[in-house]
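Every protein chain of the complex appears in place save one, which is left out.
The block that comes next holds chain A.
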Amino acid sequence: MSTSNFTRRGMLKTSAVAGAGLAVPTIFTASSVAAFTNDPADQSTVTLGFNVPQSGPYADEGADELRAYELAVEHLNGEGDGGMMQTFSSKALQGNGIMGKKVEYVTGDTQTKSDAARATAKSMIEKDGAVIITGGSSSGVAVAVQALCQEAGVIFMAGLTHANDTTGKDRKANGFRHFFNSWMSGAALAPVLTKEYGTDRKAYHLTADYNWGYTTEEAIRNSTEALGWETVNAVKTPLTQTDFSAYITPVLQSDADVLVLNHYGNNMVNSLTNAVQFGLRDKMVNDKKFEIVVPLYSELMARGAGAAVKGIFGSQNWDWKLQKQLGDRYIGTDAFVKSFGEKYGFPPSQAAHTCYVQTLLYADAVERAGSFNPCAVVEALEGFEFDGLGNGPTLYRAEDHQCFKDVVVVRGKENPENEFDLVEIVEATPVDQVTYAPDAPEFGGADAKLGECNAGA
């Protein structure tokens, strides 16, 4: 339970003083006051809280996240083939649950709404005794739930969240993000774009009108302008927009020769489809072929946009073909794809990957710390370097709890073989190129602080 000023002893005293007003024989159990929220010490199981969108615009991502979580729980409990536990550089996990306690889980529907997500997370913490909350498919929800976990004294392992803020100005000591962010997308994409399209391009941005859109536009603008591009215009589009024709026409009239779509999910599917229908891809401007860029890609979106994604650049946190194409630096990928594929019959999305990895990382940190105490877990994760989880050598940076690893630059495939093979990997941008200072201005500057870890109780 949350920070209580009342101890059991104090409560007993007060009730004694009150003259035992309750006629019923009140029996207080002898369990001692726990040192931290939801201490599973006297139980044989430990409960994890999987808080994912099961309805609303990101329900597809949520469903894939839940699949990954169920797989991770199986592997932690020693069922199945162990997946990435075989390749993980840390060998603390034994396949006997976490610290010998069988792993159980509860699920909730975030509806991709901050209020709903906090309500389900609270019920997991207050009612079901969850020691960790993980999942989600939106930065707004991630920031909201992360703050809640900080207050309640449990660990938050973010799911799919790409805006800078999650580990930027809104970073929290109890929260961790494995997924990459807008800034990294910009840093990884810009060199590839200038190599492919030249350094004297004029870009036109269409940006989803909310926080994630702003940080992504800023990241792409800054990194492409640094390499010689010019930004002609940047227009904000409402999140609920489904027909982007009105926004595409001005692009045709400007002298821009690149269109950057800072859109995600259905926004991206619709705006890209519109842009292709308007013939932008066949257009020649300033004697150069007109190009379209989508900073954040996902397999699910590529499937939605269909043929429109052919030849279009974007970035990803991970791709299921990584180890096959780029070799054993990305070891773990094949093991995960195999056990996911055997259970569900298709390859996992990057959302599934990041959620699976976050679960293993948490379990491993508990094992290494020898305690479920959130502060001990934070200590075990801060500055933790690991490998074998599909992204190559990775660091959980202590200053902002952001993972640093290679970023995958992808392009829509011209001739896909099947519906899961819609993107081809262009390169994996090395981690050094996508690393920034923890107090970078895009990440809240020197004011952004993690604060102290909170163990609750």
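To be clear about the criterion, a residue touches a chain if its C-beta (ideal position, glycine included) is under 8 Å from a C-beta of that chain, and two chains touch if they have at least 3 such contacts; residues count from 1.
We adopt the following convention: contacts and distances are computed from a predicted model.
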* Asked: What does the UniProt entry say the missing chain is called, choosing from "Sulfur dehydrogenase subunit SoxC", "Branched-chain amino acid ABC transporter permease", "ATPase" or "NADH-quinone oxidoreductase"?
  -> "Branched-chain amino acid ABC transporter permease"
* Determine which one of A:R67, A:K101, A:R118 or A:R201 touches the chain that has been left out. => A:R118
* Asked: Pick from A:A92, A:V106, A:V232 or A:A398: which residue touches the chain that isn't shown?
  -> A:V106
* Pick out which of A:E126, A:E382, A:E399 or A:E427 touches the chain that's been left out of the picture. => A:E126
* Residue touching the undisplayed chain, where the options are A:M85, A:V143, A:I220 or A:L300 -> A:V143
* Structure fact -> chain A residues touching the chain left out here are 1-6, 11, 24, 26-29, 31, 54-55, 59, 105-109, 113-116, 118-120, 122-123, 126-127, 138-140, 143-144, 147-148, 150-152, 163, 165, 170, 209-212, 214, 236, 238-239, 447, 449, 451-452, 454
